[in-house]
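Structure incoming, see below.
Removed: one protein chain of the complex. Kept in place: all other protein chains.
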Amino acid sequence: MTTLQLFMYAGAFILVLGVAATLLVRDLIRRLIALNVASGGVMLLLLALADRGDGEPDPVPQALVLTGIVVMAAVTGIAIVLARRVEQLDDDLEEVEQ
Amino acid sequence: MTVIAFSDVDVLDMLVVAAVAVTAILAIAIPRRVGATIAFLVFGLLLALLWARVAAPDVAIAEAALGGGVAGALLVDALHRRQPAQPNRDRRRAVAITAVGAALGAVTFAALATVLSRLTAEPADLGPLALEAVERSGVSHPITAVLLNFRNLDTLLEIAVVVFAAVGAAALSRDRIRTVTDPGPVRRVIAVIIVPALVLLAAWLLVAGTSEPGGAFQAGAVLGAALIIAHLCGVRPARAAGGRALVLVVAGLLAFILLGGIGLAATGTWLALDLSWAFAAILAIETLLTVSIGVALAMLFLAAGSRDDAAAADRAADAPALGGAP
Amino acid sequence: MSAAVSVALIVAAFILFACILAGLWRAVAGPTIEDRLTAFVLLGAGGAALFIVLAAIADLPALRDVAIVVVGLATIVAVVFTRRSVR
Amino acid sequence: MNDDTVTVMSALPVVLLLTSLVPALLIFALREKQTVLRTTLNLAGAIAKVVLVIVLIPRVVAGEELRAEFTWIPGLDIVFVTDTFSLFFVALSAGLWLATTIYAVGYLEGSPNRSRFFGFFSLCVTATVGIALAGNLLTFLIFFELLTLVTYPLVAHRGTRAALRGARIYLAYTLGGGVALLLGVAWLTLEVGPVEFRAGGIPEVAEFAARDPLTATVIGAVLLLGVGVKAALFPLHGWLPIAMVAPAPVSALLHAVAVVKAGAFGIIRIVEDVFGLALFAELGMLQALAVVASVTIVYGSVRALAQDDLKKRLAYSTVSQVSYIALGAALLSPIATAGAIVHMVNQGFMKITLFFCAGLFAEELKLSKVSQLAGVGRRMPVTSAAFTIAALGMIGLPPFAGFISKWALGLGGLDAGQPWVIAVLLTSTVLNAAYFLPIIATIWTSPRSESEGSDEGTFPAPARRSGWEAPASLLLPAVATALFVILFGVAAGWDYSPWVLAQIVGEGAWP
């Protein structure tokens, strides 16, 4: 096995893991974590592909991953805003019921 | 940078990959939020290590700043909430679902691995084209050249993602963000020491970005973290909410679009930079973007917590009225 | 870089990596907030150290910036961590 | 004729459409209370259409053909043509629309949502005229579907549970038919390209049928299925008796002018102007159509016998009578073709009269059952006389219009070497008599109640003491159409009489 393959398979593994958990886990925060894990997998794949061979790595995929990380941060932010809103509402409903 | 090779693969690489995989499993498998969140933070740290191993220091800085910093803060801040009790699933059903999920996952992974195994180990022959073009970009660091010159449209759009996430989050926060009124002595010290240090770090990353790893994203993420800490430590002007903060957030995006228009006027092509002023333009736009990203990330954090803050404040206000019940 | 330094750096890297894994164990297992927080600080420090060592091994000075960022931002998690539970 | 005149003339088919489309759109925009303006618009449109038709008839009969075409998608045009057959149908629609409009104005006086009603009423006629003027299958399809859509709100107009149910069933049937038609048209277009109707059949279709007779047969069957729903061929007739919940003018329109006639017109167009009679016979479909039509004729009549509800009995009668048209179209004989075509007009005038009268009975006396009609003849003699004329015409007695149709069809059957047609016609006539004569008898006999000495209590007192048995706007259209029923029978040999025109049209299909 080469380093490239190691990184690629690891990336694929983490991606599959994350996506499966995103689909199966019901707790909102943990789902969000799973989503972030999955995106880490894809990024690993891209960066491994950028660094094939001996020369300087291709800057384009690195820039793409950088973009991807920032996008995921924004997604995480808005997801947490929503998740906390949802749970607050659930709490309020519970309080009303009690 | 081979450390100790073992059948073509560096042992340290193997260890880091294994650790990344394990933390990934932990992050998704631990049922309690606290454990899962921490596992995820460690996952981020290890990923940053891995990025270092694939010769991507820029990405490593960004991962550390965003994954460990702002996103970490967002996740950890959500932890204080009581984790809602999961409706009691039938245990056998849960096992069955997990088993089916694992089986499907295994099949997917196998398929994916088959596809990946067909990729050649030859580096992409188009990559060097980008490296060659760096000379004509106005900056010497290739990634900055890609982000702010060759593919600056992507960057512009990505800034838009952050900006509009902040706009959306601000719209969803219920109240005005409240200042932390009594930060305590330790936090005051932190505010005095850490915050300026982080701002300085952000500035360094920003300037360094033109010639070595670093740049607006990393600087922005660090600045965002600095703003969050400042807020939590009771620094008043860091209360990133309301119109003024939004103005800062959209200013970077608008300036970028304006730059695109200037490129059109000057060279006949959107977003094109003339080599004579490309460096100045890139540095100027990066500065604005740093502020934009930093404030936007801080807004996201504050918006996420605003409801709970408000609820806590309400409770505090209600408590005396209840007559100090035990 | 002499061979001895190089070997020493590699050994250091492995030790630091082991520290991180140990810290990971404590941080995940808990059980108290204090446990986690302490472990997390260890993780931050260890991670930063590892980056510095890697910077030397790989001759990538930019990794030192990563180290600074890791250290700087470990604070934010600690501050947030203590924020609500203290109140 | 210089170029300008040509342009003006070729715009005429479009103008024919606009005479009802423009009033429709304007009426939609009117407020409920603008009755006078609405009525004026309606009548102006209807009269303009009639005048245009009258102007056009001699020219078209003389062989002049007006065309207007627009690109729809590249390679496929929307074409309007005034050939003899289309103008024939336009004339029928225009004339009966005028009568029905007058009737409807009176019928709906004071009721709500009239802007909506008259808007869709005019759109309905627009669609019918579009069907008539369609120069190719695509244009025909577009207006055929449009007709379905714009009649839906009319059937549902009252908004009662029964009306909504009737409208739903109507829609289900006709949209289903539309799907079949779309399939057939698209398929044929794919096989032979965009082709225009041509009397005697389209050569490209004939070539195609020679190449691939099976596919051609399937396409023909699908097309017939599509139009057969509106023509209420058995077993696709189920919607018609249910849709009679609509207000009387709508029923009149549905049964006499627009919907079933569009179906019948479509059958003739497909048989004669797409495939051609000879080709259709060759493919074996003409015989099948004849059998289906015959079955429908007998079936409709039998079912009509059992209905006590007057409008329902009339509806089943329509099922039966419209199939005369299909039957005529399915016989290999010029005279049968002419019979089918003339029956479109004859049946239209007779049936509209019957529905007008049924509406009058229902409106003035609140009577809707056959069994309640005893003695109505004394109370509403004019209406009853009109009803009687139309009913006798339906049975096929001379000198009324219906006789001409049945006579021509019978001759056509013999001419085509299919004498069994006579048997069908005779059976049908006997059944027609069996369900119409009792009504006539009931109307003109004394009411049972009179012998019980409570004459005045039987019927509600007339609302107006104007000396008329009913409002003029209701009565006059019924009388007028009844007179035409007589005229078309008596004057069948005159120039421009329906029968003469039908023969001209029919001969066109026999090159």
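Residue numbering begins at 1 within each chain, and the chains themselves are lettered A, B, C and D in the order written.
The rule we apply is simple: contacts are C-beta pairs under 8 Å (C-beta built on N, C-alpha and C of every residue); 3 or more make two chains touch, one makes a residue touch a chain.
In this section, contacts and distances are computed from a predicted model.
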| task | Mind telling me which option in "ABC transporter ATP-binding protein", "Multisubunit sodium/proton antiporter MrpD subunit", "NADH-quinone oxidoreductase subunit N" or "Cytochrome aa3 subunit 2" is what UniProt lists for the chain we can't see? | result | "Multisubunit sodium/proton antiporter MrpD subunit"
| request: Sort by label and list the shown chains the missing chain touches. | output: A, B, D
| request: Just name the one of B:A55, B:A133 or B:A203 that touches the chain not displayed here. | output: B:A133
| message | For a quick check of understanding: of B:A94, B:A110, B:I193 or B:V247, which residue touches the chain that isn't displayed? | response | B:V247
| Touching the left-out chain: which of D:A24, D:L41 or D:L146? | D:L146
| query | Given the full complex, what residues of chain D touch the hidden partner chain? | reply | 28, 70-74, 78, 111-113, 116, 141-143, 145-146, 148-149, 152, 156, 159-161, 164, 167-168, 171-172, 175-176, 178-179, 182-183, 186-187, 189-190
| note | Even though one chain is not shown, chain B touches it at residues 111-112, 114-116, 118-119, 123-127, 129-130, 133, 149-154, 157-158, 160-161, 163-165, 167-172, 243, 246-247, 249-250, 253-254, 257, 260-261, 263-264, 267-273
| field | Touch list for chain A against the chain that is not drawn | value | 15, 19, 22-23, 28, 31, 35, 38-39, 42, 45-46, 49, 58, 60-61, 64, 67-68, 71, 74-75, 78-79, 82-83, 85-86, 89
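Rule of thumb we're sticking to: only the chains that are shown with their structure count from here on.
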| query | Which chain has its C-alpha centroid at the greatest distance from the C-alpha centroid of chain D? | reply | C
| Measuring from the mean of all protein Cα atoms shown, which chain centre lies nearest? | A
| Where the centres are mean C-alpha positions, what is the separation of chain A from chain C, in Å? | 22
| request: Determine the centre-to-centre distance between chain A and chain D, using the mean Cα coordinates as centres, and give it in whole Å. | output: 67
| message | How many angstrom lie between the centres of chain A and chain B, each centre taken as the mean Cα position? | response | 11
| message | Give the residues of chain B touching no fewer than two other chains, as numbers and ranges. | response | 55, 58, 70, 77, 79, 308
| What are the touching chain pairs in this one? | A-B, B-C
| Can you list the residues on chain B that touch chain C in the complex? | 1, 3-4, 12, 15-16, 19, 23, 26, 30, 34-35, 38-39, 41-42, 45-46, 48-49, 52-53, 55, 57-58, 60-61, 64-65, 68-70, 72-73, 76-77, 79-80, 184, 187, 190, 194, 197-198, 201, 204-205, 208, 212-214, 218, 222, 225, 228-229, 232-233, 308, 312
| Residues on chain C engaged by chain B in the complex (per definition of touch) | 10, 13-14, 17, 20-21, 23-24, 27-30, 36, 40, 43-44, 47, 50-51, 54, 57-63, 65-66, 68-70, 72-77, 79-81, 83-87
| task | Note which residues of chain A are touching chain B in the complex, please. | result | 1-10, 12-18, 20-21, 23-27, 29-30, 32-34, 36-37, 40-41, 43-45, 47-53, 55-60, 62-67, 69-78, 80-85, 87-88, 90
